[in-house]
Structures are given as C-alpha cells and as structure tokens.
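The other protein chains are all here in position, but one chain of the complex has been omitted.
== chain A ==
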Amino acid sequence: MKTTKIYEGSHQWIMFGRDEGKPNNVIDTNQYVVRTANRCLLLDPGGAELFAPMMAAVLHHAPVDQITDLFASHQDPDVISSLGLWDQALTNAKLHAPAIWEGFLRHYSCESIEYVAIPDNGGTIKLESVELQIIPAHYLHSSGNFHIYDPQAKILMSGDVGGAIEGPDAPVFVENFAAHVEKMRYWHQRWMPSNQAKRVWIERVRNLDIDILAPQHGRMFKGDDVKRFLDWFDALQVGIAV
C-alpha cells in the first residue's frame, strides 16, 4: 500500500492507495486518513479485501484504539464493505455515513460501531480541534452522497467525483491535466447520473478554498488543476446511458 502525506499542519492528511496486493479484478481505491494528536478518521476505508493492508498501513501512523471515526461517502462496496471487520477491530468508534443508507450499510454488520447518520444537508465532524465540513454531493453518483472539506488543510475529499481508472503504478497527483482528461471522461459521463446535481455541486464547491481535490479513485488534483477540473466537469454532459 502506497502512503503519501498530503498535508501536515496542526493535523495530518495521509493518502493510501495503489495497493500492490489488490486482486486484479477489483477496482483500485484511494483511502484517506485525517490524523489529529489522539484521534484518527478514516475516509472511505475501502472494501473487505483491502482491510488487512489498510489496517497495517494505518498502524504506521496511529494505534488501533485511536482510530475513532470512519466516514463513508456513500454505500458502495469499494467504499465500505470492510465495515464488518472494522466493527470487530474497533471498540470505540463512530461511522459517519448518509442517513438514507443506514439500513443498507448495516448489512455489512455494524454492532459495536455507532452509526452517526448524516442528514441530507450535511453537517460537521469534529476531530479534537479540527472541524471538517460534510458537503452534500447527492447523485454524484449515489443518491445519498457526501464529501469532506477541511478548511484548514484546504482539502476536499471528493468521493467518486474526479475519479479515474488507473494502473497500479500511476502517480498520485495529476501531472498533465490535458492528458488526464481522457482517463476520467467515461467515468464521469457513465457513473454520474444528473447534470442538475453536477451543476449544484460545482456551484457549492467553487465557493470553497481548495488546494487539493482528493477523489476515491485515480489521481488527486492540486493547485490550478482543481479549477481546471471544475471547469471541465461543468462543461461535461453526464448520464449518457439513457
């Protein structure tokens, strides 16, 4: 599992991905960890097959008992099918996830972890002195979908938005935006169902001060590439399968 620290200040953001032990037939995912002095938040912790490498990677940054919070942007298996395993490993943790998916996500088993249902209009996650904003991103692609914005680190964890299917050796940041566009065109056109939802999200996100846009698949965008991505996405017609 490749580990990249993407922010270091009063707290840290760490990106995990490009797992070399991943089975070839499952999609590659990026996991993110927000680490404060005594707590740890795992963003989209990944599928069940990824649990062991992910846990092992996190243990380089925090002990198990300081993994206090999980966040699931939506209900997909590549996002959170590891929930049943985290549920058995963590004795004092909360799962922040869309309210509308609670009854569905509990199929993965959620007995000891407390399910904190996020209402449709979002909210915040407080991690010691760090306050993270939960940004609604409904229908991008899931009908109950959220992203996480950190105003201090200026990072937006954008779930499937900005995603692309990449090879195992791909760099973690976009280096040539023009060349990257073709890797994410079909992804957004096919998985994102609603032009209206897309426009509302772009309008909301343009008001945020973002240094890094961090999707759950593919490469992260930094600096001017964030704006380039938003402009490109704005002009893209999505929902092409109908």
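Please note the rule applied: a residue touches a chain if its C-beta (ideal position, glycine included) is under 8 Å from a C-beta of that chain, and two chains touch if they have at least 3 such contacts; residues count from 1.
To be clear about the criterion, contacts and distances are computed from a predicted model.
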| item | value |
| --- | --- |
| Record-based protein name (UniProt) of the chain missing from this complex, from "NADP-reducing hydrogenase subunit HndA", "Chemotaxis protein", "1-acyl-sn-glycerol-3-phosphate acyltransferase" or "ATP-binding cassette domain-containing protein" | "Chemotaxis protein" |
| Touch with the omitted chain, as defined above, among A:D65, A:E114 or A:E203 | A:D65 |
| Option touching the unshown chain, where A:Q88, A:S129, A:Q196 or A:Q237 are the choices | A:Q88 |
| Of A:F51, A:W101, A:Y139 or A:F229, the one touching the omitted chain in the full complex | A:F51 |
| Touch list for chain A against the chain that is not drawn | 51-53, 55-57, 59-65, 84-85, 88-90, 109 |
